[in-house]
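With one protein chain withheld, the remaining protein chains of the complex are depicted in position.
Note that the chains take the letters A and B in the order they are written out, and that residue 1 is the start of every chain.
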Amino acid sequence: MTSYIIRRLLLMVPTLLGMTFMLFAVVRFAPGLREAGQANVVQGMMQSKQAQKQEQMLVALRLHLVDKNGHPISLPMQYLLWLKSTCEGHLGTSLEYPEPVLKLIEQRLPVTLTINLISMIVIYLVAVPGGLLAAVNRDRLFDRGYGLMSLALYSLPMIWVGSSLLGFFANPEFFNWFPAAGLHATNTQSMDFFQYIGDYFYHITMPIVCSTYAGFAFLSKQVRGSILDNLGQDYIRTARAKGVKGSTVMLRHVFRNSLLTLITLTGMSLPGLLGGSVIVEQIFSIDGMGRLAYTATLARDLPVIQTVALIGSVLTLLSYLAVDICYAMADPRVSYA
Amino acid sequence: MNNRFTVKDFIYMMLLVVALVLLGLILGSMNYQTRQMVSLRQQITAGNRLELEAISRLHGVAGAAAVSNKSGRSQANIRETLANGDRYVCYPQVPIFPGSPYKLPGYAPGDWLVQSLGSEPHSLIPFVTRSATAADIQGEVLESLLARNPVTLHWVPWLSRSYLVAKDGLKITFKLRRRACFSNGEPVLASDVVFSFNTMMNPHVNDAQNWSYYSDVKSCVAAGKRTVIFTFKKPYFKALEEVGGFSILPEKVYQFTKASQYNTRSRLLEGSGPYVLYRWAPGRKMVLKKNPRYWGPPPVFNRIVFRFIENPQAALATYLRGGIDSDGVEPSQWRKYTAEPGFTSRNHCYKYLTSSSGYLYVGWNLKQPMFKDRRTRVALAMLVNVPAIIKTFLYGMATQVTGPFNPLSPQNDGKIKPIPYDPAAAKIMLQKAGWHMGPDGVLVRNGQEFKFSLLIPSQQPLLQKICVYLQRQWATAGIDCRISPVEFSIMIRRLNHRQFTATLLGWTGSIESDPYQIFDSKSYLDEGSNAGDFDNAEADKLISQGRREMNTARRMRIWHHLQRVIYREQPYLFLFTSDSLSFVHQRFRNTRPVGKFGLNPANWYVPLKEQKYP
Partner (left out) sequence: MPDALTSTVRMPENGPPPQTFWSRVRARVFRPWMVKFCASYIVLVCLIAVFVPFLATGKPYTCIVPAHHGVPMQRKYPLFRDLTSVSWVLLVVTGALAVQGSCVFFTRRLMPDMRRRRRRVWLAVVTVAAVIASGLIVALHHNRLDATNYRSLAAHEKITHAIFAPIPWGYAAMEPLSKNLINKLPSQQHWLGTDGEGRDVLSRLLWSTRVAMGIGFISQFIALAIGVVVGSMTGYFSGIVDILLMRLVEIVESVPLFFLILTFVAIYGRHIFYIMVILGVTGWTGYARLLRGEFLHLRQLDYVTAAQASGLPLWRVLFRHILPNGVTPVLVSASFGLAGAVTIESSLSYLGVGVRPPTPSWGQMLNAAGNPATVFHWWQALGPGMMLFITVLAFNIVGESFRDTLDPRNAGAG
């Protein structure tokens, strides 16, 4: 097992290299590079200005396109320089915001993380009992109905739900129940702690609804599947034969064994917690990670794009590694010749 | 056996960890704000001790102004042309512009003003930051040497006490006001002005956009403690506006040895204005606080809060819930809400044109053979019913323009009538220009089909609506136009590299704009803004004449002439200038727009009884 893990870790090195190279290539060949940061959007108007050599020089210097004397650097060298500074932890300075990329991420990460954590909790609270009940009532009305309903929820397009929520429930024309944008009211500093929390939850209600409903289907299907798997096992039959009560069998034997699947799933979804949903954040004007990546992409803010993508892919890679190791441990039949 | 770490324990542990993390995050976001607040507060703690003293001094200002108005001996304002032809303007007292609230019945300082901004500024560094929203915030904190009277449009001394413009326009001398001081209590000195100017012109400061405007400035020197002299290489009609209009920064606060030091202080904003930056909650809002040591007319509000709400629909909903106090709205929203019974009596609703609103146009790439002929361009314009666009898409809340100048500006010649909508005449004109109907229903000339793509910035619903309409209109005459939406950064690149055939875009406006950038043939070179290569000898001559002409009346005649030339040639299909639309909360008074600058929150106040915030 140890040698397998070591081999997997070694294999990660070429993947990481390839990833960084791919990221570099995709980002570097994107047009609009030197113009990034020049754009001066004022309600779709362009402010009059002349060519800006100096600005371009600065951008070029930041992106390692030219050296300090203004001589162009060859592409492989550019890649190596970028790799070097990335490995050293210098992830660059944003072209749009005069701040280091890490600082931008530091500001936005808590916002996204909080929302994602809360939605995850909501999803687990609904989906786990739902899946459990569905498995117990296998092929009965509840199972069928629950399965269909969660599939329907899963199929509901988020853009429709989001814009309709905003259009119906934050609109004085229909129901002006929820705030339409942001996460806090204006006068937060005059609130005490509980008011602050209350205000916060009031603001995130609609975004949470929008980002949770689709998750029920996936998770409850997993729960149901793994419980059904376990129900067929011999030890359950043994327990039943011993005369253990049905509910006790369910909770103490079946559910506990199904938890392993749940834990694996949770582990796999951890990297997803850091990346916000562009659509939810865009519709509800929440300044999180998704929106950061989105606006950076539109503005060709290359250091931000590179960093966000890099963090995302490294985390995904790690989670794949973890899952693979789990599988290898769980199922000795899979050969890794 | 009892002590075994079971799965259940594991779950409890996980839940506990998650709950703790969540609590930490929520507390952290609170703590983050507090930290911001503390750091900013430290900057102004020194000021707090002097608050009382400062306030009493401020009342002195208003009192002095009142006295001077009565006695008016040596304190009178001077605006005259001296014997040698120099122009001398001196305002011994701080000018009080029309519309100021101080003497109105029921006037009371206090309360907050909460506004929304369409996007969060990335930074607040003066001269570096490009966004319009940052300019809104900077405008409350920074001041410049001159200010413009919204009614007469005269440039009036503000931080300066007087200015003297030499007859040939090559030298401008400013004398600074003794009273003027920064929010840290330091007086505004000539060295600060020189420092600010040098910073702005410093090639290592992340600023480039201002260079071209200031390229004619030869030198900026301090002559004494409170005298600054600007000299110019060439006379230029906007010289006074340029050197009197940039923000003055306190040298002691901003001084730097390396430009990178200056460029990275994105949250530092300090000047001589009526408000100081108090708190910046990223992603949410920016809070400005009354400057306790403000030297000029006392600011009305205790705080000005800018909330960042990108979505206009959300902004309006927030306004209606009372979350913000004023909101600039879209035409459709305006129409909907003003039609509601009682809405207009419950809110101040303003629809007005400002001198800074720009115009929309369709720009042709005149290098393309299909657009070379003037008659083709006129025919394209005749196929477009601009009044109908204004009526349907903007509900009538815009003004058609006939040239590049703002309709409010004296530059604009109101006598020019827009090209009429006349599809039949357009078809005849196209025939005269040599186009005839081809086999595929598209016009053909010399074997070339009349097909082009119209470059528009994506994410702009209004522009998209207009170009769908344009496409349809031109198609009826057999012109095949494809819409090509791209993001703004790509659009700039295409325009700079001249990789476009036609584009739908806008320019921002000003009281008196300089047509050189957009319509002079020299601006085609070197990625200038004349992307369509408008090359007309007559226009070039008029532009260079106008730029060197210091006499306003004569210059306006030249601009009018230029406008007729541009109108005749139609390098652009000129569309319209939109109205500004705003709702303002009922509790504010004196909110009516004054002059040509639109709403000015500096004039607003809330009567004592109706004040909402402390």
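Please note the rule applied: contacts are C-beta pairs under 8 Å (C-beta built on N, C-alpha and C of every residue); 3 or more make two chains touch, one makes a residue touch a chain.
Since the model is a prediction, treat every value here as computed from it, not as a measurement.
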Missing chain -> touching shown chains A, B
Cross-chain touch to the chain not pictured, restricted to A:Arg108, A:His184 or A:Lys221, is A:Lys221
The listed residue (A:Asn137, A:Thr205 or A:Ser313) that touches the chain absent from the view is A:Ser313
Of B:Asp373, B:Asp413 or B:Glu487, the residue that touches the missing chain is B:Glu487
Only one of B:Arg79, B:Arg346 or B:Lys391 touches the unshown chain, namely B:Lys391
Contact residues on subunit B toward the hidden chain run 310-314, 330, 332-333, 336, 385, 388-389, 391-393, 439-442, 458-459, 461-462, 464-465, 467-469, 471-472, 475-476, 478, 480, 482-487, 490
Where subunit A meets the left-out chain, the residues are 11, 14-15, 18-19, 22-23, 26-27, 29-32, 148, 151-152, 154-160, 163-164, 166-168, 171, 173, 221-226, 228-229, 278-279, 282, 293-294, 297-298, 305, 308-309, 312-313, 316-317, 320, 334-335, 337
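The working rule: only the chains that are shown with their structure count from here on.
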In the complex, subunit B touches subunit A at residues 7-8, 10-11, 14, 18, 21-22, 25-26, 28-30, 32-33, 37, 114, 118, 120, 122-123, 125, 128, 130-132, 203, 206, 208-209, 211-212, 263-264, 266, 281-285, 305, 307-311, 313-315, 317-318, 320-321, 323-324, 358, 457, 459-460, 462-463, 487-490, 492-493, 496, 505-508, 513, 517-518, 523, 526-529, 613
Counting only contacts in the complex, subunit A reaches subunit B at residues 31-32, 34-36, 38-55, 58, 94, 96-99, 107-108, 110-111, 113-114, 117-118, 121, 166, 170-172, 176, 179-189, 196-197, 200, 256, 259, 263, 266, 283-287, 298-300
